[in-house]
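The complex is shown incomplete by one protein chain, all other protein chains being positioned as in the whole.
After this line comes chain A, so read on.
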Amino acid sequence: MPEIKVTPLGAGQDVGRSCILVSIAGKNVMLDCGMHMGYNDDRRFPDFSYITQNGRLTDFLDCVIISHFHLDHCGALPYFSEMVGYDGPIYMTHPTKAICPILLEDYRKITVDKKGETNFFTSQMIKDCMKKVVAVHLHQTVQVDEELEIKAYYAGHVLGAAMFQIKVGCESVVYTGDYNMTPDRHLGAAWIDKCRPDLLISESTYATTIRDSKRCRERDFLKKVHETVERGGKVLIPVFALGRAQELCILLETFWERMNLKAPIYFSTGLTEKANHYYKLFITWTNQKIRKTFVQRNMFEFKHIKAFDRAFADNPGPMVVFATPGMLHAGQSLQIFRKWAGNEKNMVIMPGYCVQGTVGHKILSGQRKLEMEGRQILEVKMQVEYMSFSAHADAKGIMQLIRQAEPRNVLLVHGEAKKMEFLKQKIEQEFHVSCYMPANGETTTILTNPCIPVDISLGLLKREAAIGPLPDAKKPKLMHGTLLMKDNSFRLVSPEQALKELGLAEHQLRFTCRVHIQDPRKEHETVLRVYNHLKGILKDYSVQHLPDGSITVESILIQATAHSEDQGTKVLLVSWTYQDEELGSYLTSLLKKGLPQST
């Protein structure tokens, strides 16, 4: 039986370095190629040697698909394509193709220039890698090869994020990447049609969370920022340059305007302005409201938010600073955090998920004494707040997506094992489908049961259709045909056509049975009696008395002759072909019972 095999190389019962291998109908596809923020050693990249021990990745993989530009989904791509070696196609949406190389370059700079690592991918490698990228439109059916096709759906998580359907013949897999089922201030909600995939591979970051309404969270956020600023404190919001940052900027911008606040808002430089520019140019990927009003007012041109300079961190008085990266694991956000952590008036708001091993994760789990580089201990006195603004689907959203797509199986990735376990049970209970949650390196095999498409000759189909709907639905009508199989093409034709196409003659098999009947009357009278008898019983059949003295029932021929020895016995010759076997056999047994007494 055909099967689909799925092996996570990353993101199996974990968040980080998403990389999932899928084998479907003989095709091998790699979904995402991410890095892990919690590691600085070999474990930061997926173990690509798993894919093929010896042999080129290009020969083994039919294509690579990148769901969105976050580094835990694309961070290993240049390493994979240029250092390990892959020359096949890489698919992503236009915004992802635009933004991805910038984040990769940023990542490279931090790793090589700041941390001084060697043996890392170079700028040139990023460029060469991006040359292998094919950009796709939403809903466009991309024919990777004759059999394999992929299609992108809007995922809402960040600008350009997409879910992908991978389809070979009747078999299909949907990979969600990261997605968000509720529209936010700058993006729309994920959407997919009822595509009924054999397997849905879903992220499950918030597998156990049911988030309260967005409005409440926004109000909370604004209240906390406002209170801190009012009492002269500084607010640090670690973010990634693209995505949440824009949503929160829009939120603060409108709040500042409404409340007429004066405290400065800064955005750590670097990507910011560029990032906003991307949002302006790819406005068709944002939500309805922003798209509708962009001609009058572009939401990504901020009045109150200014570029941040390193020196501002030591300025007295209140301020709000957005700084990258979002998990406080390096860079400017970590620098500012170290400066401000000691003052209880200050506040850090973590607006998204933090991977294990990062400073962000440590302070969120309650740690207040952090060991920094050089054995320094940093005491955290500032307030630490967590606000779930990351645009992942929560449990409700995941269930909603399953309801939309109606998959036959579900497989969870990009989440923590314990939480997955809970969601898995819920999915199995509610939808009665199997749900899997393989760990990294563990292969899940799903049996599929694909239909077999064949070509049916229109003549045969029309012949069946002409018979019309059945009076009795409980007795379904059988259709007879011959399936011709030649070099992988399947055609269902009428038996006559099959014979003709193969250049074969029909072999006619005919039966003639002698049935003896006691009837002293003249032959033609006997025939008449037989005719009346049959006519009375076989109401649904065409029974005819021909001028030459024979009787036909459909195409069955009945002739009567006198017995050569016994004039009181007549011999009925019943003759039929194999195609009328049932009726012929029935007729002989019927006639054998004799004729009813004439009245």
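Everything that follows uses one rule, which is that a contact is a pair of C-beta atoms (placed from the backbone, for glycine too) under 8 Å apart; a residue touches a chain by one contact, two chains touch by 3 or more; residues count from 1.
Going forward, contacts and distances are computed from a predicted model.
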Options "Integrator complex subunit 9", "Actin-related protein 2/3 complex subunit 4", "Small ribosomal subunit protein bS18m" or "Kv channel-interacting protein 1 isoform X2": UniProt name of the undisplayed chain: "Integrator complex subunit 9"
Chain not shown: contacting residue from A:Tyr39, A:Phe60, A:Trp191 or A:Phe282: A:Phe282
Interface with the unshown chain - residue positions in chain A: 94, 97-98, 101, 135, 137-142, 170, 274, 277-278, 280-284, 294-295, 449-459, 461, 464-465, 475-487, 491-492, 495-496, 498-499, 502, 504-516, 537-541, 554, 578-583, 585-586, 588-592
